[in-house]
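Here the complex is missing a single protein chain, while all its other protein chains stay put.
All chains are identified by letter, namely A and B, in their written order; residue positions are counted from 1 within each chain.
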Amino acid sequence: MDLRLSGTAPTEAERRAVDAAFAAHRSPDDLPGADVRFPDSGHAARGRRHILLPALHAVMDEVGHLTPGALNHVARVLSVPPADVYGVATFYAMFSVTPRAPHVVHVCDDVACAPAGAEDVIAGLAEDLGEEGEGKEVCWVRSPCLGLCERAPAVMLQLAKRPDVSVAPAAIGGLRAELDRIATEEPAEVPSADAAFADVTVSVPQAGQPQLTLLRRVGVVDPESIDDYRAHGGYEALRRAVEMGAERVIREVSDSSLTGRGGAAFPTGVKWDGVARAPSRPHYLVCNADESEPGTFKDRVLMEYDPFGLIEAMTIAGFATGCERGYLYIRGEYPLATRRLEHAIATARAHGYLGDDVAGDGFRFDIELRRGAGAYICGEETALLNSIEGHRGEPRNKPPFPATSGLFGKPTVINNVETLYNVLPVLAVGGQAFAGVGGGRSTGTKLFCVSGAVATPGVYEVEFGTTLRELLELAGGVRGELRTVLLGGAAGGFVLPEHLDVPLTLEAAREIGATLGSGVVLAFDTQADLTGTLRRIAAFFRDESCGQCVPCRVGTVRQEEALARLTRGAAKGPELMLLDDLARVMQDASICGLGQTAPAAVMSALKLGLL
Amino acid sequence: MTTVLLGSISRLVTVTVDGRELRVPEGSTILDVLREQGVETPTLCWAPNLTPINACRVCMVEVEGSRVLVPSCARKVDDGMVVRTDTEKVRHSRRMVLELLASSTDMTQASADVQRWMVEYGVDPDRYGPPAPAEEDRAGRRPGHHHVPDGSTAANVAQPVKVDNDLYVRDYARCILCYKCVKACGTDAQFTFAISAAGRGFDAHIATEYDGELPDSACVYCGNCIGVCPTGALKSVREHELREDGDWHPESETVTTTICSFCGVGCNLELHVQQGSIVNVTSPSDHSVTHGHLCIKGRFGFQHVQNLPEA
Partner (left out) sequence: MFGAGGGTSAYVEAEDADLLVLWGSNARETHPIFFHHVLQGLKKGARMWSVDPRRTSTAQWADGWLGLDVGTDVALANAIGREIIHAGLVNEVFVERSTTGFEDYRATVEPYTLERAQEITGVDADLIRGLAHAYARADRAQICWTLGITEHHNAADNVFALINLALLTGHVGRYGSGLVPLRGQNNVQGGGDMGAIPAKLPGGYDLGDEEARARYERAWGVPISPKPGMHLSEIFEAMDTGTLRALYCIGENPAESEANAAHARHLLEGLDHLVVQDIFRTATAELADVVLPAAADWCEYEGTVTNSERRVQRVRKALDPPGSARPDSHIICGVAERMGHAWGEPTAEEVWDELRSLSLNWHAGMSYARLDALGGIQWPCPDEDHPGTPTLHTRLWAENPEERGRLAPFMPVEHAAPLDVLSEDFPIRLTTVRILDAYNSGVQSGGYSSPMRRRESLRMDAGDAAELGIADGERVRVVSRRGAVEAPVAFDPSLRPGLASFTPHFSEEVDINVLTNDAWDPKSGTSEFKATAIRIEKI
């Protein structure tokens, strides 16, 4: 198109980074033209926009921020208007369009980490580096939940010219040592910080127990070995799937009554069947690994410790629904899981488990991993699609639903990570048998992310129907006297001790006005600062609203202001009325689930008298 | 050979609107039906010459079977659909959307319809507290970070007017982020893409690359963004100056449709004349030549008939 670019040129390093990202992601029949004076023209060039996020990441990874020269080069190479590049770049928290230190310490101060000492870490960093965002070589910034709640407090180091790493639990001393290493040592092949994740029991106290289904390989297999994966039953489900054929696979999944584990609990079989039957081609598979709900870390744990399981499950989903390409969209704050998945994808491809003839079974399927860049909203499925396509992560209007018009306007299956892992046991035992555990829409086992005031936080796998009390006991019981449990995450609600015997099923939770959501079980004792937690949740939604629709964009701001007034002792009556008015318009009129659930926790706390 | 269906007579479907059963063409939006039926429905981000944007959420209606309200501008009717426009839920949402906008944005130059809706729906923007003072640079805010408020003032988008060229101004204190300008600059008309939404959440705003000035951007001054702006955030320099000088007289304005004198495309121009002089040029959105969109010459090139020698 007739782009109008300013004359600002990229540095050599920026040019190389962008060109490499383009080369890695461009479609084989899109040949860049020889005439360097122009951006390429035509449909092929205009079809490059989906490489935008990888290209911006490439510059961030190299330089640490996005210069005008780099943005210009991205615009030219990908045929994306510079204003659009800027609009996308400024959407994501991990990107910076202004000069910033090349190394950034993202300190989680969210619901799980704040009570666990996040402010101490921040105080230490502020002492060393100065105010938030300041610093020449290193700076620190506050971050929403990093998905490391079982290891709170957590930080993530976003590093230029070396791999990002998570440090959790983070203490200022260890963090200083890590930053010293970064300043003085060449990057190691395996970042030294990853060593802290070697002990799987910190994340999965049940690891190795025989009754586990979804977690059965966690801590048992070597996550970097496909041979070890196969030795532990890996790729048996795929073999079975190919034997039974696509239709039968979908039937088994339908029979299993498996429902989506991302929060919406939509029947997976219905979704798959819809896409498989859609006449328009190609079909796409998208794995939603943008796990960002505060308090949630189960998908991270699965991906870190059993990455091949996800690759196999995606391959089965692709086979069943007629997709030749799957996108694995993982949040940018999961560096270790990203590394393990990238390795798993490459290894699977090298062993013929991905590619033009998967496992010699004559079907084509491959996976492209895409990193998010710091945006909770991209966990909303249509926002995620826009993000992959190189647009701002703003949710789309539905209908049409992704099964009809999804990625690039084509029929698309979108499944959450945990949902896909469930496909493996469905094929192992058969749909009927799978449905024998639990009942109704709550069949099989469920992962819960237990954190906060419990003795042994971590991911726990239990059968649907287990009570909340049993789950808390599994996690070593509550430390101190239990005040409340935040169930389902920031978009969920609070549960009082009197409801501890409610069975954990979609149906039973609903009956007490709660939701299982993403499986968050965050326990608060009577000492906890619930007001602070609520204000953090309100701040979270104000930060994470994409800004597209009025109810959410302005409503989240007004909600946070009203909460602030309430905690300052303003007269309750008008503020509660205002909060109620806001909650209703957000629930009723927001475009997507983020806005619709943004008032959920606050309203739940108010209703239960927790504030 | 593929077949293009042109003006084919579409099937009729049955919908019920506020208890009245209607037969309407398949493919209509709920808003189409409401307009046809004379049911007044407030809209801000909708325009007849743009694809539905679905951002402002003021046109919401209840649809039976849907847990949440439904945007009438974007949702197409289904056979058997039951629509309600006069429920408490609908009225509440419309009131709140208008109220949230009015509490954060200067809506005083929005159309008379908008002013009337605000009264009719009982909007009270003052209950969120006194407005926070204007800010010089809202653009520098980082996504995912904001200054934690104490609630004593109501955050808003107040900021200075951007005047950086001779043709039009950008007064983003009036911007409700309806995205119409972005669509008109982009895939609904002009395909120049000089502007995009930038930033996130309440800090999202319409921007050129790097929030630069228009003359440094890709802007080609077609002014189609002005043509669709519902709140006066985008307006011609001429209108801006007349308003500043207290010389703006919309009540005396005449509008005459004629044809542009540049090139052979034959674009319909609506000449807005106040006190014997052209103050704005628009184009009818329902005309097949322009669909309401013009180029720089059509929208701003009229000045040659007004550059008269000194008498």
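Everything that follows uses one rule, which is that a residue touches a chain if its C-beta (ideal position, glycine included) is under 8 Å from a C-beta of that chain, and two chains touch if they have at least 3 such contacts.
If you're wondering where the values come from, they're calculated on a predicted model, not measured in any experiment.
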item: Among shown chains, those touching the left-out chain; value: A, B
item: Contact residue for the chain not shown (choose from B:Glu40, B:Asp113 or B:Asp166); value: B:Asp166
item: Listed residues B:Thr108, B:Ser152 or B:Ser261, member touching the removed chain; value: B:Ser261
item: Hidden partner chain, touching residue among A:Gly42, A:Pro399 or A:Gly532; value: A:Gly42
item: For chain B, residues in touch with the removed chain; value: 1-2, 4, 6, 165-167, 187, 189-191, 214-215, 219-222, 254, 256-268, 271, 273, 276-278, 284, 286-291, 293-298, 300-308
item: Touch residues of chain A, complete complex, unshown partner; value: 1-3, 35, 37-39, 41-44
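The rule we apply is simple: only the chains that are shown with their structure count from here on.
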item: Of all residues in chain B, those that touch chain A in their complex; value: 52, 54-58, 60, 68-69, 71, 74-75, 89, 92-93, 96-97, 100-101, 103-104, 127-129, 140, 142-146, 148-152, 154-155, 176-177, 179, 191-204, 207-211, 216-218
item: Residue numbers on chain A that touch chain B, as the complex places them; value: 1, 3-4, 6, 68, 71, 81-88, 90-93, 96-98, 132-133, 141-144, 374-375, 392, 394, 397, 399, 535, 539, 542-551, 553-558, 560-565, 568, 570, 574, 578, 581-582, 584-585, 587-591, 596
